[in-house]
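Every protein chain of the complex appears in place save one, which is left out.
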């Protein structure tokens, strides 16, 4: 057993994979000598040397492109994007190159690449450094996308991502890097990506969450536990998300709430709702509900940013409304 | 009245706005001397001169960044991205800069920028030149996104986009550039973006479509017209899409089908379905349905590409199944 | 000479003409504000992050003194000094850094996103290099309209390796845009020294690849920087094309937040501190006892800044509704569910 912060769990996953497989390498801005801006690559340079652990220039296109090329050549590079927004200058390499190379070469090449990026609001980094941006990636056949919800989750997800033969983007909730958890890394069998994790079991309502919203959902579930036993699923992998587990849960609970850290319009929660409605229509007793952020850029002020994020209190209210009345409340931010 | 192809209608809209407003300018690769790869800017250089109509290097970041800067300085630039995929090397300028500048400056600056990009499959351009990619843009407060469905639609949408004080991305279905339509440009009052267009009226089912799928939907609607009168809405603007019109329609028809040219997972159709389900639950008699492409990159071969796109025949079948049985068929491409 | 209740525009005007007293005064003001920012951050009173600029004050003050409020300056997250230099009052700067309504954007932006259109300060950006093509666009607007504004695009040594730099400089060179690119080469990008990230030792040398003059300047000397700017601004104003100026400078503090900057080469900090831009100007003005001169000015700014800090601490935070303003310049709010 070990008590690890999420950044340490990530570092441990990297080190474990690097020990097991000499083709695993790490590159990114300040990941080597400094051990990463979020200290998620600390000690790797010392153990694995400057060939396999590389500091790069501020050149996201070159970082990702080089990772794509190295992966196609048979390495297993793990590239760090310090903040997910930086994908905006280099998205091409992930979704237009990496995700399509296997297809375009009819399977001659595969791209066992991992892109790690920190995501999310709550730390006061402002509108250009606080989003989650799964939506840039989801409509991309050929890609996988995961987002862990804490230390053991991050450890498991990252090892699975590195072993995956296809390109995987791992979106790490920045606000969780310094959260601690006690777990035994040796116990964490890297399960293949694409399976949801049941956080708590219940039959009143299915709550689906991802990343740092899993904690928010868990707090809300705890708050309403006496009245409404929540079946809480942590998707962990968002592309492809675990349709089977969600549908099975809804078949038992007949109700669905998705908690999403994104503006309301065009978020991934809609994909969950739409699929469940299409394939699980008869299971549903009430309209599915999304709890999201409002349709605004992430505000800087601490007061506004707190308000911006879904809160456990509001999620609890929505659970209560949906279970008691069969109808959720209008989101706090909405004008009709 | 005039008979115009869609590229000519676009060119006309540009010329009309450039005549009306000296701050409108056009820039992009080969838009000036050559009149555009798709001939949508033909004659503009001759009429408006090399200051306002500029050929650029192959530098999408500089093209979009320069357009953002010029817009912030008070111009109304219209930047062309020849294929929407090229946004992948410069998305930052649209979603992280342009869309957030008004907010980040608390309204001191606005960004009256238009980005035109050609989109869509059907012409054999292969996996890196055939997508629609609205999903890169939708979860972006501060941005507007539209996609016309033919010549008059393109004329109207583009004029409205140029007059809009905020950044607008106009996604032009490439396969429609050479489609003709007779209409009077003078009649086309540029209505503000965000309003759906009713293509045909009916009460059996609401069909929502965008871009080149509007034609596919219209053909399907025609095919089933005797049995199932379709209420066909062309969204035209996809961010923000016209929630009110769609909900009103569904309140009358009690059924919803969304036709989308995108892979199934993570497309914008889910946003329409999810919102309608959440806000129009009681209206619905049957599960909403999305007709989409399969979850694969766009294949090159003509035979495969034809199969890849939603066909009028399959849409008609889904309309029939939903209206007759209350249940759509499993998509042709799906394995359980 | 510089009163603390000068208007923002007066604060800007004071720097024009090259008065070294005014420059020194502003540099000390910046130094003192940045020290407070660091303390406030450590005290947990500033959310997120801060990037301060102690040691680099000569560059922004020289640029502010050689440009007009109708010119347009685009810089980065390391922007506090730029905002003050261009004329923004300390309350508006610190107010923003602390997320108050008194901030220049009312707490929406934060430390990395300062702006004041009336001073020509465009929103500072937090994506490395993104401001460079935007600056080209600002200059493009001037060129197309035929106005006489000059655009200044500020960036760091690390930004010289990102694609946006290349594309923006090529475009500016090609179209002879009225823009001055000012690289604050402080030797480090975050924790990485320039020689570990950049295949050439001098950023200015890259200008040749874009058909524009490249000038390396001692960024610690406000007069040298001023001279280089005057020439480049003239060139741009006369519509003779862009210039790349590389200001060799150094930050005396870490990259951001509480970075202890352990990555410095031995002796490097000391060598650069010996060339503190504040002290170099003071020595120019009062060769016999520069430190006394600095102490005098510092005392005044410390008194002022203490008041500013208290005022901002007491200032109101934004209210919920503020977050829905300004998402779009036009049309209905973005919180309408429809």
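A, B and C are the chain letters, set down in written order, and residue numbers restart from 1 in every chain.
The rule is short, and it goes like this: contacts are C-beta pairs under 8 Å (C-beta built on N, C-alpha and C of every residue); 3 or more make two chains touch, one makes a residue touch a chain.
Because the structure is predicted, anything quoted here is derived from the model rather than measured.
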| item | value |
| --- | --- |
| Chain not shown, its touching partners among those shown | A, B, C |
| Full-complex contact with the absent chain, from C:165, C:191, C:250 or C:301 | C:165 |
| Hidden partner chain, touching residue among B:126, B:165, B:185 or B:229 | B:126 |
| Which residue of B:25, B:53, B:89 or B:170 touches the chain not shown here | B:89 |
| Missing-partner contacts on subunit B, residue numbers | 29-30, 33-34, 37, 55-61, 85-86, 88-89, 123-129, 294-297, 299-305, 307-308, 330-331, 333-336 |
| In subunit C, positions touching the absent partner | 161-167, 169-170, 173-174, 196-200, 205-206, 208-212 |
| For subunit A, the residues touching the chain missing from this view | 23, 25, 51-52, 54, 56-57, 59-62, 64-75, 77, 89, 92-93, 96-97, 101-112, 141-142, 144, 164-166, 192, 194, 240, 242-244, 247, 279 |
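Note that only the chains that are shown with their structure count from here on.
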| item | value |
| --- | --- |
| Centroid-based (C-alpha) most distant chain relative to subunit B | C |
| Central subunit by CA centre of mass proxy | A |
| Centroid spacing, where centroids are CA-atom means, of subunit A and subunit C in whole angstrom | 35 |
| Mean-CA-position distance for subunit C and subunit B (Å) | 40 |
| Where subunit A and subunit B are represented by their mean Cα positions, the distance between them in whole Å | 29 |
| Numbers and ranges of subunit C residues touching at least 2 other chains | 108-109, 113, 125, 127, 130, 163-164, 327, 334, 337 |
| Numbers and ranges of subunit B residues touching at least 2 other chains | 61, 89, 92, 96, 103-104, 141-142, 240 |
